[in-house]
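Apart from one protein chain that is not included, each protein chain of the complex appears where it belongs.
Moving on, here comes subunit A:
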């Protein structure tokens, strides 16, 4: 198909299509980040992505896979550590977020043969989106949307009232793990566009914006996806025309929409 080829041959369209795929899953997952107060947790996972990249080079596995595995391992470690309650969770997250980022940077510096575009990894790169990346994004998105659909009631119930959910037979711990896995996937595939430092913003800003207008959880998810689309297409267009970095441009657009909605919506919160 020549049209598809022409579109996918253009790096801007590749970035846009990829970005929309990321926004499609960032919407629902971002809602869970907001509902379960996991913003800092998401940030910590995203920071560890750099360590994942370094490790992928070390043991030569695909970068996306390395990032997913690193994030899942860190997420499970975090859950286990935070149960022991020796340190407050935010202290623990602060330690691990920055340590993971630092270890990643130090490890990368030990590998002089490998040239990585650090700025691109940290803040996103419009030019970096390959066809293979698109496959990863849409494969990941399909997996996440499938999981969310199947697990929706249990996930929502354990978010509303964990003990009530447990009594009703919801496998709360397994769902928590599934959610971690989904976060790890979205971080791995969103990294290229918005960069590891700004992924959390793409998760929480559209969701928080949606909260202002939503009446029900599903309604909020739908709106978060729409606001994510607006942020990605607006941000990438900005980046294209003004030659600004992709990730920050997306986040600036998301933030502008947030201000607009919170400034103009007179509707009472429900």
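Throughout what follows, a contact is a pair of C-beta atoms (placed from the backbone, for glycine too) under 8 Å apart; a residue touches a chain by one contact, two chains touch by 3 or more; residues count from 1.
One rule holds in what follows: contacts and distances are computed from a predicted model.
Taking the options "Pyruvate dehydrogenase E1 component beta subunit", "Zinc ABC transporter ATP-binding protein ZnuC", "RsbT antagonist protein RsbS" or "Aspartyl/glutamyl-tRNA(Asn/Gln) amidotransferase subunit C" in turn, only "Zinc ABC transporter ATP-binding protein ZnuC" matches the UniProt protein name of the chain that is not displayed.
One of A:156, A:177, A:230 or A:261 touches the chain omitted from the figure, and that residue is A:156. Only one of A:16, A:34 or A:108 touches the chain withheld from this view, namely A:34. When you scan A:201, A:214 or A:231 for touch with the missing chain, the hit is A:214. Although one chain is hidden here, its contacts on subunit A can still be listed: residues 34-37, 153, 156-157, 159-161, 163-164, 166-168, 208, 211, 214-217, 219-220, 269-270.
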